[in-house]
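Complex shown without one protein chain; remaining protein chains in place.
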Amino acid sequence: MRTTIIILLSLLASLAAPAATITVCPACECSTIGQAIASAADGDEILIKSGLYREGNILVDKKLKLRGEGWPVIDGENGTEVITVTAGGVTIEGLVVRNVGTSYLEDRAGIRMRRVRDFTIRNNRLENTFFGIYLEHCSDGLVADNIIEGQAEEEMSSGNAVHLWYCKRIMVENNQVRGHRDGIYFEFVDDSHIRYNVSEDNLRYGLHFMFSNDDDYFQNIFRRNGAGVAVMFSRNINMWENRFEYNWGRASYGLLLKEIYDAEIRNNVFLENTIGIYVEGSTRIQYKHNEFNRNGWAIKMSGGCLDNEVNANNFLYNTFDLSLNSAPNNNSFDGNYWTDYNGYDLGRDGIGDVPYRPVKLFNYVVNQTPEAMVLLRSLFIGLLNFSEKVSPSLTPADVADNAPLMQKLNFETLN
Amino acid sequence: MITIEKLKKSFGSQEVLKGINLEFQRPGITAILGPNGSGKTTLIKSILGMVLPDKGRIRVGGEDVKGGWAYRRQIDYLPQIARFPENLTVQELIRMIRDLRGGRPDAEHLIRRFGLGPFLGKRLGNLSGGTRQKANIVLALMYDSPVLILDEPTSGLDPVAMLRLKELLRQEKEKGKHIIVTTHIMGFVEEMADEVVFLLEGHIHFQGGLQELKEKYGANSLELAIARILQQEELGFKANGHGEKAAALVLKAL
Partner (left out) sequence: MFKILKYSFYDLTRSRWMYIYGAFYLLLTASLLWLGGGLSKAIISLMNIILVLVPLIATMFGVMYYYNSREFTELLLAQPIRRIHIFFGQYLGVACSLAISLLLGVGLPFVLYGVFNSPEIWNFSVLLLVGLFLSLIFSAIAFFIALRNENRIKGFGLAILVWLFFAVIYDGLFLLALSQFNDYPLESFAIGASLFNPIDLSRILILLKLDISALMGYTGAVIQNFMGTLLGMACSLGVLLLWVVLPAWGIRWVAVRKDF
């Protein structure tokens, strides 16, 4: 219904005044973008030719299409915010937006959308930005194919590459973001999708969810961030087919879940993270067909995690497969493949005959005395773990995979 | 050639040598005799620098033994037990000693003399005790050193080899060497030795010629003379209330 109205409205608009194209170039009659916007009417296209434009803040308050040709550079000269959009239906593409100044007082962005809908930000390059693309109170928009690179050095004085605040139905697709505080930031964002993005080398998180519900992210790569993805205080988030790689540092993890309910984590790869998934107080989460490869801890759960199902995953060569702090455990860990499992299968049904206990005694020791980590991989610890395995006394007996697989599972993941 | 002054040595609480004064000045064969535990081997090892004296001084060819090592060039030593690296062949061992010690030894005539030729390529681990002792003798005597020290050289030797050894020692003596031998075979001593040193309880009980020894104890054989020494000791001990110890000594002796 809504789309038909939009189409009708735009038809009416085009009937009222046929769309015009205004060309901007340094040598043209119209040499600044501001000038062009001032002279344009709703529905017009502004074609910006190659060149350097220094105009301070550019306000787009009409329904326009800003299209760059030959990568025109719009330079904020490390001062103000560069493009601010306050009208609906705006498209911005093919621009290079450069040098957004750092500020402790205001969140300056390369491109800001304020209280608008039906917009497209496509195929732009944002360089040396404080905040890259900033959407507040927006809906029904597309942010696609942009490359956003910052030079963030410390968390306090840096912004996010793609920042969404109070938005609905936004698609963030195929962007490459790096060098900011968070790669992609969602706060109060519902019904939105994040796909095919690469978020790497950000100071804090590759992707950050806060108070956002009914969203999903597929086939993204989160690499070498302070931490891969943080999902906090949110419901119904689906996380499929992503890669969480090399988030390696003292407090790093591939994925942080904090106060999350009802999520699906499927077909993801967690490769060489200090902690693969760090879970705090999260309930009814399904972990299925994930690969945990060479992480410090594959999964670390603490503080009241209930009704989680960790089934049919591959746990490969992690230092610790599982750490679990919450005392009552009704989580299921059945039917996974663990490289550390060395049971037997007499029935030849592919399921090991003895349960696998993924929580090691050393794990318990390290939780009590973190310095004991210097004894990692020593013979003494090996003996300690072995004796605990033979007769468990300190590790929770009910945390076990009662049907450990003998063979690695095959499932689709992003390569 | 060798001078030993006031040599004392204890192992733990056991005093083995209690002040030995000894000189080897004239060339010839000296037999060191004494019951087990009388300090024969310790004395020899002190000369070789393997045992470090607590007190006293040993000089070989004028050079102090203490802390020295070069003086050992003047000594050929035949140890009591012959065990070598099992994986080496006889030939390799001979080459190795030559390599370590330098100089120009003559192993050829010794190998011929003791019929060791067929065994040269064999590993030492595979040799019989007698053959090993022959190899041991070749190794020890191939250098033409002025001093020869032989610790129980006759053990394990067959009569033919024994004869060859005696022959060899006579020749060496004629060359003007100092030869020091410990042995339990009295016949060997009587046949070969020019001088006898009799050690008892860490002291030199007698030092002199064979004839002198026999005369002193009114015996016509060496065996008898030694038996008399030990008897005397026994009596002496008895008088001092050490009868049992002396009896045990006699039993152990020879």
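Note that the chains are named A and B in the order they appear, and that numbering of residues resets to 1 at the start of each chain.
Please note the rule applied: a contact is a pair of C-beta atoms (placed from the backbone, for glycine too) under 8 Å apart; a residue touches a chain by one contact, two chains touch by 3 or more.
Note that the structure is a prediction, hence the values are computed from the model and not measured.
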Whole complex considered, the hidden chain contacts A, B
Going by the contact rule already stated, which one of A:Pro26, A:Gly56 or A:Gly249 would touch the omitted chain in the full complex? A:Gly249
With the full complex in mind, choose from A:Gln368, A:Ser391 or A:Asn410 the residue touching the hidden chain. A:Gln368
Note that chain A touches the absent chain at residues 248-250, 252, 274, 294, 296, 317, 319, 365, 368-383
Contact footprint on chain B, counting only the chain that is left out: 9, 11, 45, 48-52, 69-73, 75, 77, 79, 81-88, 96-97, 99-101, 139
